[in-house]
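Only one protein chain is missing from this complex, and each of the others stays in its spot.
Showing subunit A:
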Amino acid sequence: MATLSSVNLVTPRPVVVANLPKFAKGGPVAVPILNRPWKRVYRLGSRGLRGTGPVRAAPDGISEKVEKSIKEAQEACSDDPASGECVAAWDEVEELSAAASHARDKKKDDDPLENYCKENPETDECRTYDN
């Protein structure tokens, strides 16, 4: 619980505003989030840990590079499919696709708690029980 609230403080403010439910009926509950701080903690904690936005294929930089390289390869090969430029261009596409796939796998395994425990296995959060 203590950890959750510490994560909570890090998350940016605008997220709180976006999550405020709109109460059309007015009433005494002006700012419901303040009345129910545990709900706020939970929501911000989950947003904070998982990040905003959908889980994308690969980090944006690499994805864009892949897209660009495919376009370039298609252009290079429009003249002469057997030329060195065409072959080198498709090889670049392959290399970038491999890098993108590795980045995706790395991101999939990126659990902040696991990473922390790898470095500090003796802390309380990382204790394991083998029975």
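Observations, loosely collected:
Just so it is clear, a residue touches a chain if its C-beta (ideal position, glycine included) is under 8 Å from a C-beta of that chain, and two chains touch if they have at least 3 such contacts; residues count from 1.
Methods note: contacts and distances are computed from a predicted model.
Taking the options "Phospholipid/glycerol acyltransferase domain-containing protein", "ER membrane protein complex subunit 2", "GPI-anchor transamidase" or "Phosphoribulokinase" in turn, only "Phosphoribulokinase" matches the UniProt protein name of the chain that is not displayed.
Contact between subunit A and the absent chain runs through residues 57-58, 61-63, 66-68, 70-71, 73-74, 77, 81, 83-95, 97-104.
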